[in-house]
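One structure is given below, encoded as structure tokens.
Complex shown without one protein chain; remaining protein chains in place.
Chain naming follows the written order as A and B, and within any one chain the residues start at number 1.
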Amino acid sequence: MKSGKKKLIRKILLGCVGVGIFLGVWQLLMSMGVISERTMSTPGQVLETFIYKLRSADPDGATLQEHFLSSFKLAMIGFITAMVIGIPMGLVMGYFKAARLLLNPMFEVIRPIPPIAWIPIVILFLGIGMPAKVFIVFVAAFVPCVINSYTGVKLTNPVYINVAKTMGAGHFRIFTKICIPSAIPMVFTGIRLSLGASWSTLVAAEMLASTNGLGYMIQMGRTIIRPDIIVVGMLVIGCTGALLSFVLGRIERHIAPWRK
Amino acid sequence: MKKRLICALTCLSMLILTACGGSGSAENSLVIGNQPYTQGIPIYIAEEEGLYEGFSTESLMFVSGNTQNEALGADEWEVGVTGLPPAIFGGVSYGLKIIGFSVDDTVSPRFYVRPDSDILTVQGAVEGCPDIYGDADTWRGKQILCPTATSSHLMLAVVLEKLGLSESDVEIVHMDPSQALTAFKAGEGDVLACWPPIAYGVDEDWVLAASGVATGEQIPIVVVASEKALSEKRDTVKAWLKQYYQHCEEMKDDTDKLSETLETMEIDNGLTVSAEETRMIVEERPLPTFAEQAELFTGEPGQTKADEIVMKYVDIFVQEGRISESDKEKLISEGFIDNSLITELMEEQ
């Protein structure tokens, strides 16, 4: 399709132009001295440091890949655990009153607590290794999973439920065959939010204790006054987040083609 | 109408300019970057009791060296006291200069192990350091809870060096110090790095496997001044430096006053500490004297005792890759350790 391809090219082009303008302004402000080179790095320096970090463990103790893998592992385990526990929990709470009455009070109390606040307790019960940090990520990531799955089921069109009843479906079948498929678009929204939360909470999780990781790298960058390291860390986190979101969108389109 | 408008605007802008001009830029004023620890007590009291003569001051309190450096980057303070690691990073990135030493911080870094640690099976392996337990084999592979790029971390590097190990032989876990204490109590980690007052919370049966004192080396808190302040108002900086040591000597023995002031300072800045703890702290960490500075800073620039002490730690940072070799050269060539003020004050006496 010619027009489809044209649209895609236009999309990519505009995106690149946008990024280009941003970089250009950044560089300009620094060249003009509006932003001092003492406190910030130019795009060029950031690129240089990025490439340098791919090869070298200086000055923060590990290469960029090592930091990235460590953080990625942490975020992904937290994220997947959140989905595995949060989604079924939300779905069940949405349909079965007993489940909701049982779990909701606890959930509502846990929900507003910021992940960082968990750190002292988590250290006592889970130590300072991976499980502890994964828990922090989990706490942030499972809330959107639960809420969105719950809402998805609650918003099931009652007409669909009636249709199922007219076909002789009992409670359990209505739940599995009607409510759950109907909730899928909202579940995916929850997953998307959860992914974002996992990825942005990993910096807080690494504050618990770390020997490497992108959050750790940024903290180090701050202590030794290397704004270029800080920016590299931020950019890697940002770009990875965007990429993961994109991949998730593709997966969703494949699993739920009926979603507009 | 127009005339009046212009007049009003001019008056307004003049007002704004003078207000902005304020304490930061006038010759006879200084902004001090202070810390709510022992080294900051004389500054705090001087401000409270109006003891400074010949210039006006304004002070900002910084609980962490990181924030203090960020403020330095924004030119928000001109002289102050800080730990050696932030001073070194400030020196590399912002041209900060060390103009004197303050409190001797060597007593602070402490490394504890639990009574069943195998490190305790060996003693005296390090020549001349009888209070360092363990040897290369027992320390190798240990998990050490220690915030990175701090004075404790530097001391740890010294300990490891004495044991014949490098950082890559151990696992250093970067943690918030009070959380590290809690974690160590919960059984995490093999070695805990901490300092007072956190160190006063250690379990009775833990053993001090190494410490700053045990290494026989010295690590100071330093008095610093920004490049800008030194070039634009050198005399004022010098006057402040002189009075800082004067105040230190005057208050040195008044343990009650020091300890109460420290308690107030810490609590006002959100740190939890008790009266007994501040008392122990001021007793352990006496204020500096000018005579000490005279000894440390005599000699050719770059070849004083102070240079020797500081550069040792600069070298450790270079070794760890935190700063580069060229950063070190820059520090040396730009006179990171500036003994000129102390030298002049000595001559004026």
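Note that contacts are C-beta pairs under 8 Å (C-beta built on N, C-alpha and C of every residue); 3 or more make two chains touch, one makes a residue touch a chain.
Here, contacts and distances are computed from a predicted model.
For the chain that is left out, the UniProt protein name among "ABC transporter ATP-binding protein", "Inner-membrane translocator", "Cytochrome c peroxidase" or "MbnP family protein" is "ABC transporter ATP-binding protein".
Among the chains on display, the ones the left-out chain touches in the entire complex are A. Here one chain is not drawn; of A:Gln65, A:Asn104, A:Asn162 or A:Ser245, the residue touching it is A:Asn162.
For the chain missing from the display, the contacting residue among A:Ile178, A:Leu202 or A:Leu244 is A:Ile178, taking the whole complex into account.
Considering the complete assembly, chain A touches the hidden chain via residues 157, 159-160, 162-169, 173, 177-178, 181-182, 184, 256-258, 260.
The rule we apply is simple: only the chains that are shown with their structure count from here on.
If you average the CA atoms of chain A and of chain B, the two centres end up 39 Å from each other. Of all residues in chain A, only 36, 38-39, 56-61, 119-120, 123-124, 127-128, 207-211, 216, 219-220, 222-226 touch chain B in the complex they form. Those residues of chain B whose C-beta lies close enough to touch chain A in the complex are 65-66, 69-70, 73-74, 85-86, 89-90, 92-94, 145, 148-149, 171-176, 179-180, 182-183, 186-189, 320-324.
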